[in-house]
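See structure below.
Removed from the display is one protein chain of the complex; every other protein chain stays in position.
So, subunit A:
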Amino acid sequence: MLTLENMHVDLGGFTLDASLSVEPGRKVAILGPSGAGKSTLLAALGGYQPASGRVLWSGTDLSGKSPAQRPITTIFQDNNLFPHLTAAQNVGLGVRPDLRLSKGDVARVDEALNRVGLAGLGPRKPAALSGGQIARVALARALLRDKPIMLLDEPFGALGPALRDEMLGFIAALADETGATLLMVSHEPGDARRIADDVILVADGVAHAPVPTAEIFAHPPEALRDYLGH
């Protein structure tokens, strides 16, 4: 169980509060108007943004731990890959951050690239990959890191609708397979309907407790109604 106890972020004029729990293995969409604090919530969870209160995972307090020490993998909006490293090296960072890979490690990297459908593209640098392929490389690394929580910050914002749909399906399948808990920021209600079990609504400086997706869209609270525009 992922639990946020009185989490409070103060960005000087902008504040975000959250007290909520997410069951393990759930796929959760984080929705809300832009500027409401969706990405801030994710950054605080990932350890990139200082916050007061507590973040607990299976009873362990994560507060004060560095991003790499947390049981979390984050896929950002952009800059998920280092442009000067090959796809394989970028994935390899998920095994060892100093890239001193053994033969076995290299084999695992290849396997992960195969798994996301990029067999043979390991030696390419990001500039020689398409947007969809870049997203897959980031996913391959997330697979290898094998953390129980995956945070996605609008990772497919730059992809076209078809590719975006494909990647969402792919992520949902991976999460089902590994049992990972998924939290995904999106400004697209369709994304939530597509893969999310629950929705966390972020509005007016508060991240609300997760509500099952079908329920929240059937009876949207006022903040969500305003955001959706009906």
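Heads up, the rule we're going with is that contacts are C-beta pairs under 8 Å (C-beta built on N, C-alpha and C of every residue); 3 or more make two chains touch, one makes a residue touch a chain; residues count from 1.
In the analysis below, contacts and distances are computed from a predicted model.
**Student:** Given that one chain of this complex has been left out, which of "ABC thiamine transporter, inner membrane subunit", "Adenosylcobinamide amidohydrolase", "Class F sortase" or "Formylmethanofuran--tetrahydromethanopterin formyltransferase" is its protein name according to UniProt?
**Tutor:** "ABC thiamine transporter, inner membrane subunit"
**Student:** Please pick, from A:32, A:47, A:122 or A:210, the residue that touches the omitted chain in the full complex.
**Tutor:** For the chain that is not drawn, the touching residue is A:47.
**Student:** Give the residue, chosen from A:13, A:59, A:97 or A:120, that touches the chain omitted from the document.
**Tutor:** A:97
**Student:** For the chain that's not shown, point to the residue among A:40, A:74, A:181 or A:213 touching it.
**Tutor:** Looking across A:40, A:74, A:181 or A:213, the contact with the absent chain belongs to A:74.
**Student:** When the complex is taken as a whole, what residues of subunit A touch the one chain not shown?
**Tutor:** 46-48, 50, 64, 66-69, 72-74, 76, 79-80, 82-85, 93-94, 97-99, 125, 127, 145
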